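Note that one protein chain is taken out, while the other chains of the complex remain in position.
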């Protein structure tokens, strides 16, 4: 528990109170809010609900730091999270310490009777660690000064990405979803059979260099490449590059905003900060398609989920080029990979009981599944069966794509 | 061909020029536009593209009556379709006659070399016949006078709907999609295997009487029953009943707008004009779920697609209660049944080549599949593999639901 | 009365039911609605309120054809006026005949006891005659076919506009507002003193030729010429010419949409279909300013209000170049002249009692005063004290400008 809880605090280190307070768009939340909300989760579902002697740190804070649990009552409207200049960052850190201490005192009992909730709280906190970084990146990108979260960024890719290879995947009837013993979210189950058609996956994600070729070929101006809703989005928003790019013309003339400020694009790294619509249009342009989430899961189930570029410590994470480990490069880490699968329940899905049952099921419309984690996902968090999901226009996460095709 | 082309004209009979011109919302199109657009399809893809001697009825009309085919060039923006007070309805009918005569002259040649396109044109026209009726219904519903399309409406259901029975469906590997010889849209293919989990379907759609119980139980005010996007929709739009209902309280006090004006609700008829969000919330409330499109297709593949309440002639169509024919009632006709399946391509899907390839594939995001046709679907148009699709908030079509559950 | 009532019917002649039904934007109303609403005014305030034996033509129509009189109860929301495909145009004309006949029967009594209301009803109808033409022009402009209301348009200006001359106006204390015996709206009174500073007015309105020079000089791209709200409007709406212009470059290459279709711009006619923001920016560019409404009224009080280009019969009215009659050209008729005066009450203003008191006073915010009538104003309707008003961004009326400057 300490590892996870401490990482959150480390991620916030070096930020001033203002950095931790401002909300740059309705989709994003302030750092301070992430720190407090993850703590509220433990306070509410572990301490308040199970420890008769626990007293809330502050009676008014549950209203501030509940996110969307209707069953937990009234809460601050999401777009107003940025109004909380008080409590201060310091005060929120004291809240964390208070709750951590209470958890410590109750530890053995909680471990015995509420281990699943404890685990859920930690997994939940890991999710917010990723959001904390991507939300902060968005905020800093809105500042014309382009401030760096950490002065030092990751080294750029050291070698040119090799030509893409196609790897045939398994086909026929096959079991999907979470089967094992370890932790999984309710949306990963139950285990069930599905049928895969013959197909192949690319051995690595699409790179920035390849994306530049798509741009140069008029990808953003060619209606026939796009889904109808995607074409509307491109025109309404005036989209012509991935998020956080600036500069025009040759690939070498383009820069991207990172957690260490503005830098030339790393052409051999996986492209990132693209929407589902962009990923789908690229795949069409390339004569391919996006993989289904089952195809991705079948490929990934034999790979170590802890490998690759993932979050280990509070630094300026950014995707970078990798050579295949085994057959595939970067199935885990680097960029979340958009799949062509709409986010819907597995056969037999049942939401978890109680308020935590609002966690996943109620978002199962109008979103697409992403798989594999990113450079901002805490190492150890993601699994082969892990289902992330976002709306098809959203792209402030570290999102990318891997091509697939029918055989 | 005459049957289909003539039905369109019959559907417009009795309307004045104004009825045929006004667009009541961006989703809907004017009657006049439906009549002209279906004709434009034949003129463009059959006559212009294959008959060197054919001269366009009017050079400017393709701009007016192209719908969304990017490959066919500029076109009138969809929300402006209602500005076309000229050409008149009479002029549009002359356009139809002109094109019909040219088709007649070219008939044997077209049948020989372009039969697939001819068939597509007729199927396309049947789709617009259904839209013509539902768009007109919406327009008339916006008029405080509540005018009737036809004075005489269908007889209400004659018997009380029987208690719902659950019928177990097939499970395991099974072939889906269009396999046979006859016509099908590109999105129905290719035939492919999928795996069905054990499940049961209700033997009939949910009725208005059952829907009234959902309302009485606070269905529209209970957040936990709804998808998150659905709950936002309910609150933003102030939704508290299906579309076209008025009156409050007891079921008997409620009325609905039909193509023959305002009438008491037919309590034993299938509920209609509901969104996917409403269908999903009802299913949750009933302890069930929506069927997948595969479950529906498996059930329907043994049924005659031409049975049930479907469109035969220009009248004031409206769903009505039916007894099961064989195991099921109303799989075909009466109401389109929302499935729980997001509208995405079948494995191996390839859009048709050319402009007509924009017909289906580019809409494969943010929509859900409906199956089975409705009372406004021309009899003979629908099939077991037929995939209709709408956005989850839309409900001006004759949409309803059938429950499913896991076994 | 016949003259006015008959002109409305004449204005609608040649239109089909669709032309008379469609509403092209929320600011505009359908022809059918204008015809019925003006009739409703007579039916409500003259017949219903004063004739115990009068029976409404249809009980439901007052709901349809009340415009904004809160005191008269519920009414159709303004943006839904275009949904009334029924009643038909023919039915509305029957309504007019019914009410006209009842007025005829009651004539001598109404003349004796309700002359003021009768007069108000006719003046009200004249206002709607102008709106009928400008609303219809807007509708036809939305049709890519550019239909003509009347095939034949007015002859273009026959001579080049003479160089603009400045005419000094009166200064010092002076009486304004309606003083005489004849009809006036409540917002024209009471008569009162105001003080004029030394100033001069241009002897004619700004012409299309002059406006082209403003465009060529970058008028629409120069922020410093514009009011702040105006500059926002220009950029948000992408405004670069008056409404209804098309073509680029040289003045001769530009066309404008008129009630007789698309025509080359009449360069010596007054510019029209400009917003207050445009008028103000032009005046700043020209080193001048807009006149106050008092300056305009002082200039106009010595001129015959019935002269100039005004509406006499149902034709394709359009401004055209005029030589000064006496000192000034086109003070009356041709184009409504934007003044620099916000529309606010005269000192001592009291709204008329009863529902008709909602006629003018409640609109006295965020609008600017226009003076002098236009080519679409029925001759005889306008006066020196007449105050028209629109929001500063609106420009579908025949609006233009005359320059003023301080002395």
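Chains here go by letter, A, B and C, matching the order in which they are written, and residues are numbered from 1 within each.
Criterion: a residue touches a chain if its C-beta (ideal position, glycine included) is under 8 Å from a C-beta of that chain, and two chains touch if they have at least 3 such contacts.
Please read these numbers as outputs of a predicted model, since none were measured by experiment.
Chemist: For the full complex, can you list every visible chain touched by the one that's not shown?
Modeler: Across the whole assembly, the hidden chain touches A, C.
Chemist: Which of these, A:111, A:143, A:175 or A:323, touches the one chain of the complex that we don't see?
Modeler: For the chain that is not drawn, the touching residue is A:143.
Chemist: With respect to the chain omitted from the figure, which of C:113, C:246 or C:344 is a touching residue?
Modeler: Of the listed residues, the one touching the omitted chain is C:344.
Chemist: Among C:45, C:65, C:95 or C:276, single out the residue that touches the unshown chain.
Modeler: C:276
Chemist: Which of these, A:9, A:56, A:76 or A:213, touches the one chain of the complex that we don't see?
Modeler: Touching the chain that is not displayed is residue A:76.
Chemist: Touching the hidden chain in the full complex, which residues of subunit C are there? Just list them.
Modeler: Residues in contact with the chain left out: 68, 70-71, 173, 192-195, 197, 199, 223-224, 226-231, 276-277, 280, 289, 292, 340-342, 344-345, 347-348, 358, 362-366, 368, 392, 406.
Chemist: In the complete complex, the non-displayed chain touches which residues of subunit A?
Modeler: Interface residues of subunit A facing the absent chain: 16-22, 24, 60, 63-64, 76, 80, 82-89, 139-140, 142-145, 147.
Quick note on the criterion: only the chains that are shown with their structure count from here on.
Chemist: Linking chains that touch, what shape results: line, ring, star, complete or other?
Modeler: Drawn as a graph, the chains make an open path, so a line.
Chemist: Looking at where subunit B touches subunit C, is over half of the residue numbers used by both copies, so same, or under half, so different?
Modeler: Same, since over half the interface numbering is common to both chains.
Chemist: Compare the CA centroid of subunit C with every other chain's and tell me the farthest one.
Modeler: A
Chemist: So, what's the distance in Å between the C-alpha centres of subunit B and subunit A?
Modeler: Taking the average C-alpha coordinate of subunit A and of subunit B, the gap between them is 37 Å.
Chemist: Centroid from C-alpha atoms only, then distance subunit A to subunit C, rounded to Å. What do you get?
Modeler: Roughly 58 Å separates the two chain centres.
Chemist: Can you compute the centre-to-centre distance for subunit B and subunit C, using the mean CA position of each chain? Integer Å is fine.
Modeler: From the centre of subunit B to the centre of subunit C is 45 Å.
Chemist: Could you tell me which residues belong to subunit B and also touch two or more other chains?
Modeler: Residues: none.
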